[in-house]
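Some notes on the structure that comes next.
Every protein chain of the complex appears in place save one, which is left out.
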Amino acid sequence: MLRVGLLGAGRIGRIHGGNVASHAKAQLVSVADASLEASQVVAAATNATVGTIDGILADENIDAVLICTPTDMHADLIERAAQAGKAVFCEKPVDLAADRIRACLQVVEQAGTPLMIGFNRRFDPNFAALKRRLDEGEVGAIEIVTVISRDPAPPPVDYVKRSGGLFRDMMIHDLDMAAFLLGEAPVEVYAVGSALVDRAIGEAGDVDTAAVILKTASGKIAQISNSRRAAYGYDQRIEVHGSKGMIRAGNVHETTVEAATAAGFRADPVQNFFLERYAAAYRLELDAFVTAVTEGQAPNPSGEDGLRAQLLADAATESAQTGRPVRLG
Amino acid sequence: MLRVGLLGAGRIGRIHGGNVASHAKAQLVSVADASLEASQVVAAATNATVGTIDGILADENIDAVLICTPTDMHADLIERAAQAGKAVFCEKPVDLAADRIRACLQVVEQAGTPLMIGFNRRFDPNFAALKRRLDEGEVGAIEIVTVISRDPAPPPVDYVKRSGGLFRDMMIHDLDMAAFLLGEAPVEVYAVGSALVDRAIGEAGDVDTAAVILKTASGKIAQISNSRRAAYGYDQRIEVHGSKGMIRAGNVHETTVEAATAAGFRADPVQNFFLERYAAAYRLELDAFVTAVTEGQAPNPSGEDGLRAQLLADAATESAQTGRPVRLG
Amino acid sequence: MLRVGLLGAGRIGRIHGGNVASHAKAQLVSVADASLEASQVVAAATNATVGTIDGILADENIDAVLICTPTDMHADLIERAAQAGKAVFCEKPVDLAADRIRACLQVVEQAGTPLMIGFNRRFDPNFAALKRRLDEGEVGAIEIVTVISRDPAPPPVDYVKRSGGLFRDMMIHDLDMAAFLLGEAPVEVYAVGSALVDRAIGEAGDVDTAAVILKTASGKIAQISNSRRAAYGYDQRIEVHGSKGMIRAGNVHETTVEAATAAGFRADPVQNFFLERYAAAYRLELDAFVTAVTEGQAPNPSGEDGLRAQLLADAATESAQTGRPVRLG
Partner (left out) sequence: MLRVGLLGAGRIGRIHGGNVASHAKAQLVSVADASLEASQVVAAATNATVGTIDGILADENIDAVLICTPTDMHADLIERAAQAGKAVFCEKPVDLAADRIRACLQVVEQAGTPLMIGFNRRFDPNFAALKRRLDEGEVGAIEIVTVISRDPAPPPVDYVKRSGGLFRDMMIHDLDMAAFLLGEAPVEVYAVGSALVDRAIGEAGDVDTAAVILKTASGKIAQISNSRRAAYGYDQRIEVHGSKGMIRAGNVHETTVEAATAAGFRADPVQNFFLERYAAAYRLELDAFVTAVTEGQAPNPSGEDGLRAQLLADAATESAQTGRPVRLG
């Protein structure tokens, strides 16, 4: 039974806390959050106690922590938890600055403790099945990976200003997925971005509509498009072309109901946003963390995966700003 | 080059006439219709001459006739054409009375001339592919055949009154298809019908909504449903279950366009009616006739197929009227 | 907080027990089963105690019971629980004999306690959305209801012998659904059945392949087809045609992944069986029971719904055996 402390009891912390509580091999021991009320809500729902960050990190009965705090606390907490000997699951990103990530990963390496980064989409049953079948060679050698990812509606501009920008905040998931699926490091990134959805996002120096091309050394290609708006729900699709064919994973509609009238055939919008669409992914992600830690395996996605995605997001940001492709080391 | 005369230049005659004219191995020689204007239109479009029924039947340069006249002329014309040594293609049905069909088929048999009945749906590329794959055993031994067939809108009540009723006029196509796919003669027919679409159809003694169950001696089952109304187009679907799985052929939408908005995903209505949906089927049907006649093979569907479908339609009519299943010889 | 006792801790009891335990307004207090081990497993997973049927029925701290025992105990337990003042949720059917159901419902009525019958499919989110939209008039006046329901594989013949036959054991769900959707009582039932899947089922006097037509007084029609075999998973589909169009709810595939190779486009099989396909339905069903009981509303589906479905199943059984349609009171 893995004894787990939860650092951060906001929207995503509640999800992970609940998944720990209902996991057969894990137990949520304590919850800490800057808001006492938030930690009380999670604690009550999961039979955990309300604690503090310091207390949880110092508690020898706690084996692992889930870091779900604001991004600017991630790297520090990872380091402290690693030094306290805890296994760490941390929501993406480790940090908005690549150098800070590198330093953090070094601390973790020295501590020799497990670290897993929350790229939840890899655990979506649809995408995971796609990846498994790619690895089994069902469509042969990979040629083009296409990722379409659109949020249902733009976040508040205040959020945008602190987010590091669309490429680091939103597309980082797609960059991780593209690199994960390509199976080979991208060596060149070209990005374009526009503020077509909300003028205020553009005035804040960010974009809300973007497209990226990645290229690997052997010539494999990935295409990603992002938008902060999709009237029909949270659009999350992957399509991979290989030498023997194509494989794709589509959206999940709210129901399977379809109506046909004089206006044509109408199916439901797709599931509205990540809490709904990725509910199973969050459960399976937590399970992968618990399994890796309890069985002594290296967790995946690793800190290095977090760094790679951040470097790709940095490169995309630079490319969109300069208008030039950016080469990666 | 098969030299063809067309008897009847209405809606369906124009289709067949055009298909003869553009066939590489057939030539439309002459067109006859009670309406001079109708025959002139078809003749002009196909480089044929305007003729008369008597003239066409007497013309030794004409090898084959297509009978597209009103139903009550079919049996007589088949007999006269057969006796004149012509190969005959006749639109369904041979006649509304089974005994008249039997007599007619005997005349044809004595004449020894080829006769093909226009069950066009067997030639629809989708249904034909389904049948071929059934025969190849893709889904194993057949267990249940389901046919859904709905017209976009009810015909005028005047038409209904002369039609022989829904089972003989409309469902006859589905009864032929079900028997064709079952690969075994139905021995029992149970039918229910209602006038839910147009009260006047009910007042005229007919139904506009119906369902039928067929059962074969070995226990195979077919289900058919019909309606004279479908707001979303001409609904034509077949689904067959067998010991190894299921195979189905769906509708054809007007285009492949799909739009997604806050209201969901919207695809086009299906193709509106038979001239559009079965355009390819009519071409392939005519080609099958030309091929069979020129190569000396027995045409399919045969006169016997026409009789079988009529007997099934008669049985369904009786069942719906009496409320009891009807057993077939 | 509704305090609940669970009678029967087999496959379906475990599902309901778990759903009670994770319900915010209900608590699983005690579990009874003929197998001590089975009750211990459920009790351990839900923080409930292991009890006995007598103990649970006598326990004044228990508000409601869930009856998940073998069918032949249902009616007795319903009566005893009602007389003990418990709210009752009982898996279908109340009993295999309609008279026994009638007597049981009278006892419940005299006791004045709530009774809900487990027709779980009404709570499937897809079918529930379809029903809601039907009620809102999206496709106008209902004309034809079509239900396709196929199990992935036949049960053991021993089970078949005790089951009451396909119509009472399997199709009862579809008969309830058809009547529920028609919104009007069927007055005539015609059924055919064959043993095409497993000869031993036929030798046991049952069928494994069946089709039914229902007709209401106003002429609405329902079609149902059942099979004990579907190679591609648990096939559960509903399609309803009305005056303004069609609405249907389809199967749920294992994933959204689709691969395209030279062999064509391949999608996953559908979810394999009821525990997977109806997981959400069971949760929502239990929630409806808890809500109805705690808010003092009459639960739905009611005991009368259970009786109606049984009468339809009896009629279908008789029709298949006699070859004649059966009229209902």
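Each chain gets a letter, A, B and C, in the order it is written, and its residues are counted from 1.
Quick note on the criterion: a residue touches a chain if its C-beta (ideal position, glycine included) is under 8 Å from a C-beta of that chain, and two chains touch if they have at least 3 such contacts.
What you are looking at is a predicted structure, and each value in this text was computed from that prediction instead of being measured.
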Touching the absent chain when the full complex is considered, from A:F89, A:Y232 or A:F265: A:Y232
Candidates A:D59, A:D76 or A:E188 - the one touching the absent chain: A:E188
Residue of C:Q83, C:S163, C:S243 or C:T261 touching the missing chain in the full complex: C:T261
Among A:H74, A:K131, A:H241 or A:R277, residue touching the chain not depicted: A:H241
Interface residues of subunit B (partner: the chain not displayed): 22, 125-126, 129-130, 133, 138-139, 244-252, 254-262, 268
Sites on subunit C contacted by the missing partner chain, in the whole complex: 231-232, 253, 260-269
Hidden partner chain, residues of subunit A it touches: 141, 143-144, 146, 148, 150, 188, 190, 192, 194-197, 209-211, 213, 215, 218-221, 223, 225, 227, 229-232, 235, 241, 243-246, 323-325
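Note that only the chains that are shown with their structure count from here on.
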Centroid-based (C-alpha) most distant chain relative to subunit B: A
Chain at the geometric heart of the assembly (C-alpha centres): C
Euclidean distance of C-alpha centroids - subunit B vs subunit C, Å: 41
Euclidean distance of C-alpha centroids - subunit A vs subunit B, Å: 57
Multi-partner residues of subunit C (each touching 2 or more other chains): 244-246
